[in-house]
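Every protein chain but one is kept in place in this view of the complex.
This part shows chain A:
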Amino acid sequence: MSERVDTSSREPVALAPAIGQTPNRARILARLRSRPTARGAAIMLAILVAAALFAPFLAPQDPYDLAALSIFDNRLAPGAQSMDGAVYWLGTDSQGRDMLSAILYGLRISLVVGLSATAAAATIGTLMGLLAAYVGGLVETAIMRVVDFILGFPTILVALILLSAIGRGVDKVILAIVIVQWAQYARIMRGSVLVETRKEYVEAARNFAIPGWRIMLVHLLPNALAPILVVATVQVASAIMLESTLSFLGVGVPITEPSLGLLIASGFEYLLSGEYWISFFPGLALVVLVFSINLVGDRLRESIDPRRR
């Protein structure tokens, strides 16, 4: 849980921005575009985000309006027709809910949770890491001890215990994810600020008697931000995955809200009798979403990594 023996020299190399040679944005984007998988993943991601954004217009049915559901249409196979003639392309669940509509609404929750949790965790973590590295001393020790403590535990366990204490809800899931994720940013930020503070421009800023907060926010922050952005991309994916897992386990989003994890869980009992679609399609949507975010994140990391230029 505490300090590892020094093998850490491996990791920062991959994450630290090119020291002394700030990566050129145009070149990074060009490299990113030249990768067919990255392009495919980015397009896929754009489609999913658009689908989630326009879900109320695209979805054939409002899956959480109980009046719109017909119990007579329950557990219909993909492609089956409803009582009033509409086609359920991805089938229906045990309450007669159109799976396609439920998935579109579920993607909204996934993205809201993933993006807002990541934004909050990245902001808090970045500021904490900056503070720890720049101020040093007791502040640094205190912050980094807490970071070590949090990172010493598997995220799922911390989030599970936390949510069982504070109860279910979208806001609470976001809170739990922020609590488990901010520490990671703090550790990375501290590392990259420690490298930056030794550079001459910081020395120069100090000699001009520029106030500490200004050096931190205006001089250090932009220069140490690159690795944070790469990690944040991947963390969006892991936040989405964590939300669905917690909802699946029954401690995440309440059943009145659309969540892919809940949809998958609700199909579990029918899976054993061969009615695969209730669990399969929401899971597929989740996988494609997470996979495309991770692919984009991975290619982004490769493009920024100075060793692969």
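Rule of thumb we're sticking to: contacts are C-beta pairs under 8 Å (C-beta built on N, C-alpha and C of every residue); 3 or more make two chains touch, one makes a residue touch a chain; residues count from 1.
The rule is short, and it goes like this: contacts and distances are computed from a predicted model.
**Student:** Under which of the names "ABC transporter permease", "ABC-2 type transport system ATP-binding protein", "acetyl-CoA carboxytransferase" or "Multicomponent Na+:H+ antiporter subunit C" is the non-displayed chain listed in UniProt?
**Tutor:** The chain we cannot see is recorded in UniProt as "ABC transporter permease".
**Student:** Can you say which of A:Ile161, A:Ala204 or A:Val218 touches the chain missing from this structure?
**Tutor:** Residue touching the chain left out of view: A:Ile161.
**Student:** Please give every residue of chain A in contact with the chain that is not shown.
**Tutor:** Those residues of chain A that touch the unshown chain are 1-7, 10, 14, 37, 149, 152-154, 156-157, 160-162, 164-166, 237, 241, 244-245, 248-251, 261, 264-265, 268, 271-274, 276, 279-280, 283, 286-287, 290-291, 294-295, 298.
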